[in-house]
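And then chain A:
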Amino acid sequence: MNFINDNLLLVILFFPALAALVLLFLPADENKLFRWFALGASLVPFILSIGLWIGFDPNAAGYQFEANYPWYEALHSSLHLGVDGLSLTMVMLTTFLTPLAILASFSIKERVKAYMMLFLFLEMGMLGVFMSIDLLIFFVFWEIGLVPMYFLINQWGSANRNYASLKFMIYTMGGSLGLLLAIQMLGVLFQTYDLQEITANWSTYTSANGIMGIPVGTVKTIAFWAFVIAFAVKVPLWPFHTWLPDAHTEAPTAGSMILAGVLLKLGAYGFLRLVLPLYPDEAKYFAGALAFLATAAIVFGAFGSFGQTDFKRLVAYSSVNHMGFVVLGIAAAASAIGTPDATIALNGAILQMFNHGLSAAGMFFLVGVIYERTHTRNLEEFGGLFPLVPVYGGILIFTSMASLGLPGLNGFISEFLVVRGSLPLLPVYTAVSMLGLLMTGAYILKGIKKVLHGPLNEHWAHGEHKLTEINTREILIMAPLMVLILVIGIWPAWILDVINKAVMMLF
Partner candidate 1 sequence: MLLAILPELLLLTLAVILLVVEPFWKVEDRRKAGWLTFGGLLATMAISLLFGRPGDPQAVFGGMLRFDWFGFFFKMIFIFGAAATSLFMMDHEKLGRRGESYLLLLATTMGMGLMASSADLVMLYLAIETTSIPLYVLAGFMLDDKASTEAGFKYLLFGALTSAVMLYGFSLLFGFTGTTDLYKLADNLGPDRNMSLMVFGVIFLLLVGLGFKVSAVPFHFWAPDVYQGAPTPVAGFLSTASKAAGFAVLLRLFIEVFPGFADWTTILAVLAAITMTVGNLLALPQTNIKRLLAYSSIAHAGYAMIGLVAFSDLGAASVIFYLVAYVATNLLAFGIVMAFSRIAGSDEIKDYAGLSRRAPWLGIAMLVAFLSLAGMPPFGGFVAKVIVFAAAVQNPALIWLVIVGILNSIVGVYYYLNVLKYVYLYRMDGENEEAHPIALTRPYTIALLVLGFAVILLGTAFGPWFDWSTLGALNLF
Partner candidate 2 sequence: MNFPVLSLIVFTPLVAAVLLLLIPADRKNEARATALAAAVFALLLSIWVYAQYALNGYTDYQFVEKVSWLKVGQLAFDYHVGVDGMSAPLVLLTGIVMFTGVLISWGREDLHAPTGIQDRPREFFAFLFLLAGGVFGVFVSLDLFLLFFFYEIAVFPMYLLIVIWGWVKTREYAAMKLTLYLFIGSVVALVGALAMYWTAGQQTGVFTFDMLELEKAGFSTAFQNAWFLPVFFGFAVLGGIWPFHNWSPDGHVAAPTAVSMFHAGVLMKLGAFAALRVGIMLLPEGAKTWSWLIMLFAAIAVVYGAYIAFVQPDLKYMIGFSSVSHMGLVMFGLSTLNRDGLTGAGLQMFSHGVMTALFFAVTGMIYDRSHTRQIPELGGMMKPLPWAGIGFIIGGLVSMGMPGFSGFVAEFPIFMGVWQVAPLAAIIASISIVITAAYIMRNIRQVFFGEMPAQFEGHISPLTALDKVAIVTLCLLMIALGLFPGLMAPMVQTGVDNILRLLGGA
């Protein structure tokens, strides 16, 4: 046990990968075994991360559970792990959503072993990004996560999966090119990749000679945008968002859950963990531009969502819309770091990340549930299904309301905080984004109306196409999500406390 205690982060990080390797050597064609094994394996990091949460001291500054393992000494890079309040929240979200997503994948019938292995590797990749405090390691995990996701979309996705998966891959890799180059430049400059050292040196770096003959300011600006673009693609911000609807729509249900629930957070996390600390001045200078992009994402995401006839695409665009708020909060905070308003905005942004993880995962799952039964996602082909599937309908409405930002549910808290924090700092953008908030209501209600209300599509009422109610396993997946949604909505203090202290210490 000592080993686990001393290397808790390491164990959490690599347990899924080890489990995947074990899975490889399990006998073939035992689909049931694979499923339960994978579920069990994904529960272990969850339980351990609860331990992490308990053992975490929100009042202590800096990283906790730090551990440093040698990795690439030639480049002065090491496997340096640690968590603070910000990353802990994200780790929790990841380890919490992964078992649910695996449970949701029980309906996968083909090549279960490969599927489960990829999923576990994906979990490792995401956890690695949140835990690493070494720039190179950060990038390593950042990219590693792409591969399993690519194959999950490409192999288990729906009709247009080839196009979507390649687009996902190319967008993300292309986006991270600049990040890669900028990280290299930092590594060359400081002969280390340790995030703390680089942060300390780089944010205040000046040199009369410039860097390689180019004035420091210019280099910093270029590097700033390299970072921003990499993360903006992932978030995604308008206009880099076009991969997202495709990827979401084509991905298998559990893939969409993780994609929306966690992968998008990687981008926002990048803003918080790297962009703000490394480039405080540039971030402040360009806060307006960022806010513009965020507002565009909010508004266009909402309008885009409203225009969809495909249920899954509708939910996908809603992610663009919701993640826009995260970036808006970040941009607002960047413009006036250290002020109370900024802290509120950041609190809201981080909580919004967590909340969107819950509600988006839930929404995608619910879309998956109905798609599995009807094999269509076209909103026009649904209608009036409430009487047929009352339980499902109830859950759908509940989750939608969370997404819509109904007071009493989690979405309200975080969006309120973001808006409250941003309004004094960036009044115009915040005001415009209110338009997006309005449209949020419109498209959510439109979705609910098209699916549950209106005239009943008789096709689903009788015979072989008769719609069946949501089953126990599916309810089991939704239950924890709904509980959390409700809990945060009513009593957000337990998580806001951790976030707030982290924000206070970080910025």
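Definition applied: a contact is a pair of C-beta atoms (placed from the backbone, for glycine too) under 8 Å apart; a residue touches a chain by one contact, two chains touch by 3 or more; residues count from 1.
Here is how the candidates were picked: all candidates are chains of the complex that A comes from, given by their letters.
Note that this is a predicted model, so its numbers are computed, not measured.
Participant: Using the touch rule from the top, find which candidate among 1 or 2 meets chain A in this complex.
Facilitator: 2
Participant: Per the contact definition, I'd like the list of chain A residues that touch candidate 2 in the complex.
Facilitator: 70-75, 136, 139-144, 146-147, 150, 154-155, 162, 165-166, 169-170, 173-174, 177, 180-181, 184-185, 187-188, 212
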